[in-house]
Each structure stands twice: as C-alpha cells, then as structure tokens.
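Only one protein chain is missing; all other protein chains are in place.
And now, subunit A:
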C-alpha cells in the first residue's frame, strides 16, 4: 500500500509537468489578456496600479509550476487510495471478469476527473482574473468546496448502489444504474445550491471561453497522465516487480 501511495504522488508530479505545458501554451495567454482588461479598467477608474508582490514573470513560471506540482502530488495521493479500493473490485460480477491494472487505473482517473473537477465547474465555472467580486471570495470558496464534497458523496452513494445491484442486474446495467443515481443526486444539488454569476457585462467573451477551455485542458491532461502513468507502472511492477508488493497481485493479466 505504501508503494502505491508513493507511486501515486510521484505520478502526480510527473502529470503536473505535462499539465504545465498545457497551462503555458493554452492558459497563460488568457490570464495575460484578463489581467490587461483588469488594468485597463483600473486605469479608467483612476486607481493607482497595485504594487506587485510577486512579478508576473514569477507567477507564470515558478508560481504556476509550484501550484501544479503541489496540486498534482496531492491528487496523486488521493488517487492512489481510490485505486487501492478499486483494484480487483471493478468489472463484471465474478472475479474472473475483474478489470486489469491499466483499465482500473484509467477508470479511476476518469471517474476522479468527472467527480472532482467536471461536476463542480459545471455549477461554479473557473474564472480568469478580473472576474469575480473580491467581497464574495469567502462565499464562493465555500460553495466550490461544498460542491466538490457533494460530488464525492454522490459518487460514494452511486458506487454503493451500483455494487448492490450488480448481482441482480449484471455489471453493465448496474453500472448504468449507478451513473443514473449519480446524475440524479448531482442534479438535485445543482438545483438547490445558489448560482453565482459575477462576470462583468463588458468582459471579453472570447477570453472567458478560452480561459475555461484551457482550465479544462489542464485538468484533463493532469488526470489523463495520472491514469495512464499509474496504470502502466502498476501493471509493470505486478508482472516483473517484487511479488510481495503491498499484497497486490495481478488483477487480471491481459
């Protein structure tokens, strides 16, 4: 188990490097565009320019890279725990149908991406600088993290429901039922939780759209790389590695 956790965190760091490439080429131009809108607005309002605590150059290189690495390591750690629960437990009812290491790894990564990122941002989308009222940051942060928590709980309930239905409905239909349970719970949360829209009317629609696409791309690269690298490495160590590793044995060699 310890080797899985270490592997998860290292894979998270590697995935962060890949995500940084996406962030640099897709994200930074949009952040720069949003900041120039912010500055133009401040200048028009006659406000003095804010003193720079951290230069833009540091923010878009070391700062961004550090943020991604720390986030990647944390995600990789959580991910490896989820993988440990899923290993040998996913797939058709009956042990022989269980998914192998690579397929399990990719399934867990896809589920994590949808639950931890896609579900929350469909209600509370990512915003570039110059969007968002500083006075509501507390409320927005609380709501965003609450949405992540709700999505995780919904996923737990859906997984439990799917697994209980599996003997009766078969793996395929039980999985579909689980996804249905997740959709209903998340839909109810979307309906109940307050909507936030603080995008100024004159903000560039293009910048907003491409910023959100870039954010999606960064998270997609991060989760995708974690799933593929973790699966590949786990498969390899199960085949060639120490047989005593963490009580893990091949889920199914295919």
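Brief remarks follow.
The working rule: a contact is a pair of C-beta atoms (placed from the backbone, for glycine too) under 8 Å apart; a residue touches a chain by one contact, two chains touch by 3 or more; residues count from 1.
By definition in this document, contacts and distances are computed from a predicted model.
In the listed set "histidine kinase", "Sodium transport system permease protein", "Cobalt transporter" or "MacB-like periplasmic core domain protein", the entry agreeing with the UniProt name of the missing subunit chain is "Cobalt transporter".
Only one residue in the set A:81, A:193 or A:228 touches the chain that does not appear here, and it is A:81.
Interface note: of A:42, A:73 or A:228, the residue touching the hidden chain in the full complex is A:73. Residues of subunit A in contact with the chain left out of this view: 1-2, 5, 23, 27-28, 31, 53-54, 58-60, 62-64, 66-68, 70-71, 73-75, 77-78, 80-81, 84-85, 87-89, 95-96, 98, 117, 120-121, 124-129, 132, 134, 137-138, 140-142, 144-145, 211, 214-215, 218-219, 246-254.
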